[in-house]
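The structure's right below; bear with me while I get my questions together.
Note that one protein chain of the assembly has been removed; the remaining protein chains are unaltered in position.
When the chains are written out, they are named A, B, C, D and E in that same order, and each has its own residue count from 1.
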Amino acid sequence: MNKNVHTFIGCDADYDEADAVVFGAPFDGTTSFRPGTRFGPAAIRGESFGIETYSPYCDRDLTDVKVFDGGDLDLPFGNTERVLKMIEDYAAGLIADKKRFIMLGGEHLVTLGAMRAAVRAYPDLHVIHFDAHTDLRDEYIGEELSHSTVMKQVWKLTGDGRIHQFGIRSGEKYEFEFAKEHTKLHKFDLDGFSGAVEELRGKPVYFSLDLDVLDPSAFPGTGTPEAGGVSFKELMGAILMLNRLNIVACDINELSPHYDQSGISTAAACKITREIILQIL
Amino acid sequence: MNKNVHTFIGCDADYDEADAVVFGAPFDGTTSFRPGTRFGPAAIRGESFGIETYSPYCDRDLTDVKVFDGGDLDLPFGNTERVLKMIEDYAAGLIADKKRFIMLGGEHLVTLGAMRAAVRAYPDLHVIHFDAHTDLRDEYIGEELSHSTVMKQVWKLTGDGRIHQFGIRSGEKYEFEFAKEHTKLHKFDLDGFSGAVEELRGKPVYFSLDLDVLDPSAFPGTGTPEAGGVSFKELMGAILMLNRLNIVACDINELSPHYDQSGISTAAACKITREIILQIL
Amino acid sequence: MNKNVHTFIGCDADYDEADAVVFGAPFDGTTSFRPGTRFGPAAIRGESFGIETYSPYCDRDLTDVKVFDGGDLDLPFGNTERVLKMIEDYAAGLIADKKRFIMLGGEHLVTLGAMRAAVRAYPDLHVIHFDAHTDLRDEYIGEELSHSTVMKQVWKLTGDGRIHQFGIRSGEKYEFEFAKEHTKLHKFDLDGFSGAVEELRGKPVYFSLDLDVLDPSAFPGTGTPEAGGVSFKELMGAILMLNRLNIVACDINELSPHYDQSGISTAAACKITREIILQIL
Amino acid sequence: MNKNVHTFIGCDADYDEADAVVFGAPFDGTTSFRPGTRFGPAAIRGESFGIETYSPYCDRDLTDVKVFDGGDLDLPFGNTERVLKMIEDYAAGLIADKKRFIMLGGEHLVTLGAMRAAVRAYPDLHVIHFDAHTDLRDEYIGEELSHSTVMKQVWKLTGDGRIHQFGIRSGEKYEFEFAKEHTKLHKFDLDGFSGAVEELRGKPVYFSLDLDVLDPSAFPGTGTPEAGGVSFKELMGAILMLNRLNIVACDINELSPHYDQSGISTAAACKITREIILQIL
Amino acid sequence: MNKNVHTFIGCDADYDEADAVVFGAPFDGTTSFRPGTRFGPAAIRGESFGIETYSPYCDRDLTDVKVFDGGDLDLPFGNTERVLKMIEDYAAGLIADKKRFIMLGGEHLVTLGAMRAAVRAYPDLHVIHFDAHTDLRDEYIGEELSHSTVMKQVWKLTGDGRIHQFGIRSGEKYEFEFAKEHTKLHKFDLDGFSGAVEELRGKPVYFSLDLDVLDPSAFPGTGTPEAGGVSFKELMGAILMLNRLNIVACDINELSPHYDQSGISTAAACKITREIILQIL
Partner (left out) sequence: MNKNVHTFIGCDADYDEADAVVFGAPFDGTTSFRPGTRFGPAAIRGESFGIETYSPYCDRDLTDVKVFDGGDLDLPFGNTERVLKMIEDYAAGLIADKKRFIMLGGEHLVTLGAMRAAVRAYPDLHVIHFDAHTDLRDEYIGEELSHSTVMKQVWKLTGDGRIHQFGIRSGEKYEFEFAKEHTKLHKFDLDGFSGAVEELRGKPVYFSLDLDVLDPSAFPGTGTPEAGGVSFKELMGAILMLNRLNIVACDINELSPHYDQSGISTAAACKITREIILQIL
């Protein structure tokens, strides 16, 4: 293989033969606090060679599956709607080609682009959302498109009862009140996740993982660290249930690698990416 | 509001109407290892805008309470006694005006200044002390006033049986032996805290929180990180009991923000400050 | 003064009495490489207390002039045109009130907002532009509004021969060719600046300082460090000539403080801000 | 004592009177990812003065035992076999002089040098191995001597059933399969350790502690951080059982201090070193 | 082009059509102080997209030349001689194919591998060596192959009077004395370089650039920073003369990117790499 080709470790299938596609959406244009998630996908690819292709958790190996790494989308700066459209178009193409996908953010708003394509293809789509934040604001300093409004926007696509939120520990009061009516929000931890898995068996599911659901001790490299999160082992426990579901697409977002000089955040993101790939294929 | 006014988030009441006062004591003059806690209060205020005013833990909001942020005391460098006197005078003024207060350190010795005022006002005062260290030394390189002697100095004010220590995991042997006779010291974790809460109900209590009681994984930005501490969730669990007590004053100290490039320590301190305010009012 | 009011050091005049206004434009939405200049104005204010109000360079003191610090504009995330409009409106108000201003960026595109107001007020406005980069691109990944296109956009406002560029050492080939026809571009250093000062005497001038004109050794904390820049002393030499000109407005931009753990970039920006204020008043 | 003598805190016995010897093996020549463990032993000594000599965990004090700190071996760069020989010779000398030893790495391959001496002296030696990684590769880019092959090399010395591995969560598939046949490997955590302690009572044991067995949240300063590790408290719980065993030698390795600007990794290593010394003497 | 192909910016020619080849030699196995140059080539490639393909210094563009980026050699860890042999073989292949090359280190010893191939092909080869250090030791802790002995080893290949050293400001006394007899050593700066260029016109020349010839202010990210070096502008001035010479091969080494959180060292290395390519083609 060309020495200069850098994919996520083990994801070197050709597009045509691939069952799934990894791609990057390096956008952080609406980040309200500390930006830098644009460097997330490149960091995950670059550091993925520090982990193994084999998972002792599920006894499977990335060499056993066929994944194409599509690289990063060439997203512009300063034009949010155009960015979302580019993501939506790319995701729609993957779905048309019968590829599951793992989108690497970027900030959480990238989910909206992918969801627009996914909801069109799967009208009965459910969303599993792991996050520290509700992301249910109506707007942020006057903007409706924001990483803090993304789940409200997604809700406009899916309607009530389709968004299953876990680990949530921050938001404005009205967001939590909205959630009581319209989403299934689980505060603080992942308790109740196995129940949700049972409930969603057989349905198409989009899994959106904001890595700040992890406690900042395990994942300091993010824009808005929020103390009191889940441990890596708790997150891994939930991920290891994903194979019971029909995950048609997913994203892993909010790694801002420059805020973690030690590199442990990127290393954690790499391992999570590997496990998710192995679960959904 | 003036664009340049920076208070702790949501603490924008006028002094006269306020029920409580937040103020900073940016002193680190006796720090024995890594200094820098002088930057703690400014960091907590500056980063407080990265959290919300609403707490999903207790379902209350900082907009529901009246707190004045008095800014930082203008403390000198190199004159420990003068610093303690300035803190004592400020604290005494607050108590005279019937304000509860939340002092943001600085190093732990600042507690002594505030305690001198508090003990005078509340002769039957009890102290709840969360810390990694006993802080019961007699002196440090010949100095009786030190962040490592502060609880011994406080004991001289309160006498036996009034200091309730939790999370302690470091000290010299004679300090632990002293504690057996004179304080109520709980090693390693917060076990027994709910019992202490029951015991102290109705009595005036000073709560002194050395943030290094947290495990360094959750709170690396401190001068003397001590492995084996409590998790953020354990600390939060204890804080959520504080509303059962009559906390007349408290302090939150030993954040040294420059030692944590990721900012998770300051973010944790902000959240703890919010929760303590909401508990004691 | 209220303990919690943080202005740039010495800039504590009331708006009405002020001859000049400092304000922040914390925007980095089109930054193409490393974001973070949104934290620039707050860092400059916060660290300004590490310098003195007195300048031994020009033997003047900030206590001798009247400057109001207007704080930071509350700019949204993800909507470039709206940001520019807010900056333009604020700048227009200052000009209407006969205030000179010093805008603290943020990224370099903020200049466009201020220039829109300034050109309207001063149709014969000239621009002095210190920068490592030409900033004369037509677009960046399809976007015409970018920190790499800002001087092309400014040129559309001013026309040929009005933009005097110094220190330029990076750009695409067509940008340098454009400059030959339309701007007065001086490559690599500030040679020729005293000539430009003579030429512009008496005319209204907007001074736009991209701090990356400095060599990265003196100013590492920026998004796109470009080796081979001018030294701090060379830059200071040029700034000390500004009092010969009629600087009606200026900006100081592209400090990204988180990329410089040592803090020397912010400290340099503080000193430059002080000297510019003292020169233009 | 000479002001310039730096030993691990409390380890200031003369060689002749000492029951145990601490020494450094600052080698990182086969590190496959991020090097820098060569700075481990110096960092542990230098920062050891930030902890106390007294352990509240086991109520013993380093002042109660006699340990000599032999400093760092003067190891060459670029010659792996020569390094291993120097370690082996030094270790053999200690064993001949009836000293137990605590070797501070350096990378994990240093264990091989010490084990060569130890196995010769104790033919029935067992190994307790705490690590995130199996370290059972056959070779790494063609080299048989590597920090990722060290336990395979040790196995060649000890034979089947002598290596007790705990906390393992990363490796290639064939390594885990090898372990099923030839070592006693416990995945993910330290469960089963007390059983192993019972089994090994009375036998000579070498304890090899790769600090990356800790979760990266507690120990970010290492070359290959591997999420999902044990907590500091879990590790401490296991260490506090070591006094039931006959630990003839041990090593503590893989601290790479420059990757942790906060210093919590070094602080944790210091505390672990203290506790291990107090357990094995 | 494949989204995941990462070459040095603008170096995307096919091997067959290329006039020159860039490749990485990510070796730091003999580094005596702070390791990490193994990450140099990847950092240079990754950050090269922060600079432009066009050079305003020589008015040429990387799009005007044909360069192939061969990626990084897959070098082992812990076996110095094998590493040198792999470099030698690769370099010999390039020379046989009539390609000039630019090798990106890695530490300075990699030069020896390339020089073995180059001297064989060009028996009358001269070496231009920019460095802070003499690199003329006989051995380092007993090892003859070291980044501190590399020029002594090169001298064994070339003989007297062929090595032209500039910028040297550190070494043992006997190294400077050796240089008086056997090399042409210029202390402290690049004075005399234009004379050397005149002297070497028409002869085959190997250019070895240890980036620590730069002052640490301009290039902090290196293993052994040595104050008092040349400025970036001085180095650039010398590089701009290289087109007068017949540079058959060159290397750029000793970037250790993790020691420079600001990234200015890597950015400088990228720009230097661009300029050298444009000069030698």
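Everything below uses one rule, namely that a residue touches a chain if its C-beta (ideal position, glycine included) is under 8 Å from a C-beta of that chain, and two chains touch if they have at least 3 such contacts.
The structure displayed is predicted, hence computed values, not measured ones.
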Q: Determine which of the presented chains are touched by the chain that is not presented, and list them.
A: B, C, D, E
Q. Of the residues listed, B:43, B:75, B:136 or B:280, which one is in contact with the missing chain?
A. B:75
Q.
Touch as defined at the start, partner being the missing chain; which of E:224, E:253 or E:273 qualifies?
A. E:224
Q: Kindly state which of the options C:7, C:217, C:253 or C:279 is in contact with the chain not pictured.
A: C:217
(Q) What does the interface between chain D and the hidden chain look like in terms of residue numbers? (A) 2-7, 42, 45-46, 69-72, 261
Q. Which chain E residues would touch the chain omitted from the figure, given the whole complex?
A. 33-34, 168-173, 176, 187-188, 215-218, 220-221, 224-228, 259-261
Q.
Using the document's contact rule, name the residues of chain C that touch the chain not shown here.
A. 50-54, 56-57, 59, 61, 215, 217-218, 232-233, 236, 261-264, 267-268, 271-272
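Please note the rule applied: only the chains that are shown with their structure count from here on.
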Q | Shared chain contacts [chain A and chain D, defined touch] | A | B, E
Q: Look at the interfaces C-E and A-E and say which one is made up of more C-beta pairs in contact.
A: C-E
Q: Specify, for the interface formed by the sequence copies chain B and chain D, whether it is same or different in terms of residue numbers shared by both sides, with half as the dividing line.
A: different
(Q) Pick the pair from A-C, A-D or A-B whose contact list overlaps the D-E contact list by over half. (A) A-C
Q | Whole-Å gap separating chain B and chain C, where each centre is the average of the chain's CA atoms | A | 42
Q) Distance-wise, how many Å sit between the C-alpha centres of chain B and chain E, to the nearest whole number? A) 55
Q: Quick one: which residues in chain A touch 2 or more of the other chains?
A: 34, 215, 217-218, 259, 261
Q. Chain adjacency by touch: line, ring, star, complete or other shape?
A. other
**Q.** Set of all touching chain pairs, with the criterion as stated earlier
**A.** A-B, A-C, A-D, A-E, B-C, B-D, C-E, D-E
